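Pasting a structure below so you can have a look.
Not every chain of the complex is shown here; the ones you see sit where they belong.
Order of writing sets the chain letters: A and B. Residues in each chain are counted from 1.
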Amino acid sequence: MATTTCSAAELTPLLGFAANATAAADYICNRFTAADDQFTNTTFAINNTYLLFSAYLVFAMQLGFAMLCAGSVRAKNTMNIMLTNVLDAAAGGISYYIFGFAFAFGGPSNGFIGKHNFGLKSIPSEVYDYSFFLYQWAFAIAAAGITSGSIAERTQFVAYLIYSSFLTGFVYPIVSHWVWSSDGWASASKTSGSLLFGSGAIDFAGSGVVHMVGGIAGLWGALIEGPRLGRFDRSGRSVALRGHSSSLVVLGTFLLWFGWYGFNPGSFITISKSYNTSDAFYGQWSAVGRTAVTTTLAGCTAGLTTLFSKRLLVGHWNVTDVCNGLLGGLAAITSGCAVVEPWAAIVCGFVAAWVLIGFNKLAEKLKYDDPLEAAQLHGGCGAWGLLFTGLFAKKQYVHEVYATGRPYGLLMGGGGKLFAAQIIQILVIIGWVSATMGPLFYVLKKLKLLRVSKEDEMAGMDMTRHGGFAYVYHDEDGSSHPPPGFMMRRIEPSATSPTPNNGSTTNVV
Amino acid sequence: MASPTCSADTLAAMFGANTTNATGAAAFICDQFNTVSTKFSDTTYAVDTTYLLFSAYLVFSMQLGFAMLCAGSVRAKNTMNIMLTNVLDAAAGGLFYYLFGFAFAFGTPSNGFIGKHNFALKSIPSSVFDYSYFLYQWAFAIAAAGITSGSIAERTQFVAYLIYSAFLTGFVYPVVSHWFWSVDGWASATNLDNLFLGSGVIDFAGSGVVHMVGGIAGLYGALIEGPRIGRFDHSGRAIALRGHSASLVVLGTFLLWFGWYGFNPGSFTKILSPYESGHYYGQWSAVGRTAVTTTLAGCTAALTTLFGKRILSGHWNVTDVCNGLLGGFAAITAGCSVVDPWAAVICGFVAACVLTGCNKLAEKVKYDDPLEAAQLHGGCGAWGIIFTALFAKEKYVNEVYPGKPGRPYGLFMGGGGKLLAAHVIQILVIFGFVSATMGPLFLILNKLKLLRISAEDETAGMDMTRHGGFAYVYHDDDDQKLGIPMRKIEPSSSN
């Protein structure tokens, strides 16, 4: 923004006519300075308000994940998965405070890892305020939340604690340093040195940094653990192990959608910023609105595409599939949301739905079991989102959001540089997460810390590890003696410890 | 509002000829002022957009509220079905409203009946509309379809649902909102050149445009489909088919309440507009007042329903209280910005009575509406429109709808009957238009046997027959093998 800098030295000679030119110039300039200060204050207040409320929305996604995960697993593991979600937020809060944020954004630093601001030292500064930390923390815990879905229903709680703190405290911060920090080697907002391919990777809100990281970590976890008992029968046929509550799935999906409005538009960090165009009404506030619109359209299109394709493929109008499709669309648009046109978002969502369907088919074929389809959804659609940005980023928007003269989308006539940078980002993220999380899960497995015992898995972790089932729909004493007419009409949840019965399963479909 | 624009020529003339560099000084000073002015413009856009976007997010969260409310209010065997319809309202609504709904509603310049510009967000952002405005209106549009889905729950084919939802969100609702909210609308209170009855209709946040439209569409759907199997027994006595989860109902209600703070106060779409420069009272106060009236109307309606139902049925019933609450909100929506808080209390009280009355009537005429949507949104919505015409306060009307002093206001506040006349016509027109569009649609669907599912499917539940399984699986299939009827979960009694 242009500032109203007024210098008395400049104004005094101009006011040479006045009786007391110096005093007059001082007087006038003091007032302009006061106005300028007030603008600075106002801008800080507006931007912080915007960022804080966006952060709260992103935090609401953690609630969404908890409900989505809870609904998508079987009742006997509900407590387990919800606990992991609560702890993602809690443990993530501490570790991101102590070192995660420093690794990610502590500048000045090298291109690989940050090294300042441990424990929020010297914050607030001119660059970062507390609200920025809070916003980034809400992002960090989302990544760990994604992974927990992939390894649900069969992972020891201790393994969970270990990988979660490693992911939130080290793996994720480093990737976000690369792509988002002003020092990161692949960052499009890099301020010193040359940009990757003169472009930098455009991962605006984190299709790669958040979703792919979480998804690929989940992929390794689920691969190394192997499928849940009963997920594939003896002949290798896949058997759906349905979640216990669609209501919770829908609740979680809507909450995630709600939170995504903090995730994508919020990633601008500031809203009070003029683009200095001839149109006074057009500025960062419009770009923020456009981002919310692209996000919405991508999700909507993906949801509808999934609905009809599943109807054709399976014959059902399936609500949980639609929810997953919707989330796939949102995960895909996350990377390019700020730099594409609304019509492109529709393309993005349409393809994302098919990517998800394709990966799910593939997973079934390879006997890969992911209770929440997290690797397929966040990994697969996230990767598509990065490619999509490389194809459809619009010149004008890239220049407004990043800097003028940047390469833009291949299909929009911007050449292949951006696309190349995006591909590099995908490869590097896959490589880095594989090189860190793969061995971690492997070591945990060797130490027998990864997977629960067969008995525990059959009985459900809630009973064996968490002190009881999540639901008690009627009393111990309640059965006592309600009058016959008052029999409670509801599901009878069943019993204590079901003896494992040879792992045989029933068809639930 | 007044802005510090500065003309260098004027100022130079004042400095006069015998100054060293009058032009230079004047240009310098004016440059500064113009920079300040531009920055104010930027700041205003940023503040207003922040306000509007977060309001839009809140309104979107109402869709979640509807989903949970509907899910809890139907029987377990139809939960997946109703939730899917709610997800699709939002998803399909997003596409249709983007492609043409917004254009029909707000595309300008246009005639009084339907908009005809801005298809697929063409030439947006403009000085009139920004993206955030579209998002906000989309969130409104999907709410209307959500209302209707409640009325026809538990017995409608999914295909019929897709068709009516697209038609309602893409055509019926946009046209009605064009009439009452667009600057070109024939009955809009912002159509300053050509105010209907010299007044225009004050339906601030849509008791009529959103709630009545959704409710009346639901009314036709439910009437044409007929009641659910088992809702009225052989002797014609009403049998309550209770929803499967009161927790979800309460969750949904609170989420709707939460979202209503985006719906009503958000409808100002701008917050940085002073009514009097430099004064503490401005649009920000009006926004706050709107939030307060909204709260009080809902609270009063809830309490009235609580005690009313206690007297009528002998129970303290939470789902009825929730419906009463929502009835109060639906009623205050039209007048929320132009009435005093004490009037909101009256609005809520009457709304609860209207809802109770409509429910009694529905039972008498054997009308079955699983969520009471037609009664609640249609009935209380209509009351809200009347209420506004009675209690709108002169001062607030002129502040909220500026640019035309001396508008008619509430009858009881001494403003004459013009506003009431306009509002009665609004009710009739909405009723007529929705009847003329949605009625035939449902009739045709019925003729084509696309509307209602078969009796077998209805008894078995749509989740099983159409959506691939039940919504809840509270225990494993494994357990079944044991053949032991397990009664409960016995948590190991602590020590």
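Before moving on, here are some points about what is shown:
Assume a residue touches a chain if its C-beta (ideal position, glycine included) is under 8 Å from a C-beta of that chain, and two chains touch if they have at least 3 such contacts.
Since this is a predicted model, take the numbers as computed values, not measurements.
When all copies in the structure file are included, the protein chains give the formula A x1, B x2.
One rule holds for everything that comes next: only the chains that are shown with their structure count from here on.
Subunit A and subunit B have Cα centroids lying 30 Å from one another. Contacts from subunit A toward subunit B in the complex involve residues 1-4, 6, 10-11, 13-18, 28, 32, 35, 39, 42-43, 46, 49-50, 53, 57, 74-76, 230, 242-247, 250-251, 253-255, 257-258, 261-262, 265, 271-274, 279-286, 288-290, 292-293, 296-297, 299-301, 303-304, 307, 314, 316-319, 322-323, 326, 342-343, 346, 458, 460, 467-469, 471-476, 479, 491-496, 498-501, 504-506, 508-509. Considering their complex, residues 15-16, 18-22, 24-25, 28-29, 32, 35-36, 38-39, 41-43, 45-50, 53-54, 56-57, 60-61, 63-64, 67-68, 71-72, 79-81, 83-84, 86-88, 90-95, 98, 120-121, 125-127, 130-135, 138, 158, 245, 248, 251, 466-469, 471-482, 484-492 of subunit B touch subunit A.
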